[in-house]
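One protein chain omitted, others in place.
Here is subunit A:
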Amino acid sequence: MKRLQLQRWSSSVLSAQARTGGRLQHRLYNGIRHQSTASPAAPTANDQLIEEEPLAPSIHPPNSRQSKYQLPSPPVEAARESAKLAALHARLYLPSRLPLETLARSLVDASADPNPKFNNESLATLGHDLLTHYTSEYLICTYPRLPLTVIFAAMYAYVGPKTLAAMAREWGVESAAAPGGEVDPGYLQFKRIPPGADLKPVTGTARPHEDQAHWRKSITSSVVYDNEFGDPVKGPKNPSEQSKQDAQNIKGVTAEQANATFVRAVMGAIYLHAGRPAAKRFFEQHFLSRHLNISDLFNFSQPARDLSRLCARENFEQPVARIISETGRKSRHPVFVVGIYSGQDKLGEGAGASLLEARSRAAVAALKGWYLYSPLNVRVPSSMEEEGAAPWKPVHVDLGEVIV
């Protein structure tokens, strides 16, 4: 109830630029956006708030010292007084159009303040969509032949929760011991999950026959039912079940989840306040600049067979393993260098202590050479959003991975 007063009061204090709530009032019920085009249902929490409003006319305006302790998260005007927040803003080289108030809001997790107008959930939803969109288009346009499992792994490595939590740590964001109105808004505020609580696997997904744990889950079905990283995700829910989920949310989140949500919220806030080019630049400077060796993400169980199937599919000559050089065949430590040839062309080369090992490694190298093909002058679809972009040329679309 007090929060209502604060909200009315803060809307008069905040500049029109700083108030993001108006544009972000559609609180999404899920972190993911499904393929349906139906807009998310309007939150019922807002209706309740409006109904409760006339019941609280006698609350004091929350500028007194005492009322700060009753707020779930720091008041909006505290953002201008926080040195930590200003330092974080400067350290990240955030655009000046992004006000400190929004940065403070992105530091408040939904478990600390359940009010969608004061927590970062809506910003994080937008930021998550932007991050996964930019990352996936970069990966698919740069390496058009990557298998789906490798794309999932690379997505997780670029914008997965573990990476985002590590980034928040690198940015020097500290978390408050407990959320509250009196806390410095420069701290990340979230309610911690009690120690020893078991993190249950996700249930209630949209996948049919979810209870059959031993059934085989195809990678292709992950595109439909799972999230961007190929992990199971909760299915769409109706608003009546939303309150249950909120009750669960109050139990607390892990530090990793809260940190990841904060980084996503910063991305969403930059997009809203500074626009698309600034958001894209922020993404390139902070996310895409992290080095990821994609060739390390592969794991082949039968490389020679896969390569043979690939050559048959692409109408190449059948691959033949040939010994390029060898040393110490009858010694304790022989080294063989084997190349895989298709006709006159060498496809891959590998060295090993036995002919079998060298041949297998050469087949792995040849398969990686196929999958890691990257066209010249890669352009992503979102580059067309810039002013004066050159006309779009279609990117290379591959047949897909080898299926044996």
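Basically, a contact is a pair of C-beta atoms (placed from the backbone, for glycine too) under 8 Å apart; a residue touches a chain by one contact, two chains touch by 3 or more; residues count from 1.
Definition applied: contacts and distances are computed from a predicted model.
Not every chain of the complex appears here, and the one that does not is recorded in UniProt as "60S ribosomal protein L20", selected from "Beta-adaptin-like protein", "Wnt ligand secretion mediator", "60S ribosomal protein L20" or "Exosome complex component RRP46". Per the touch definition above, the residue from A:A87, A:V224, A:V320 or A:M384 contacting the chain not shown is A:V320. When you scan A:T203, A:S218 or A:S295 for touch with the missing chain, the hit is A:S295. Between the chain not shown and the residues A:L130, A:V364 or A:V380, the one that touches is A:V364.
For subunit A, the residues touching the absent chain in the complete assembly are 295-296, 298-301, 303, 316, 318, 320-324, 338-339, 341-352, 355, 357, 359-361, 364-366, 368-370, 372-376, 396.
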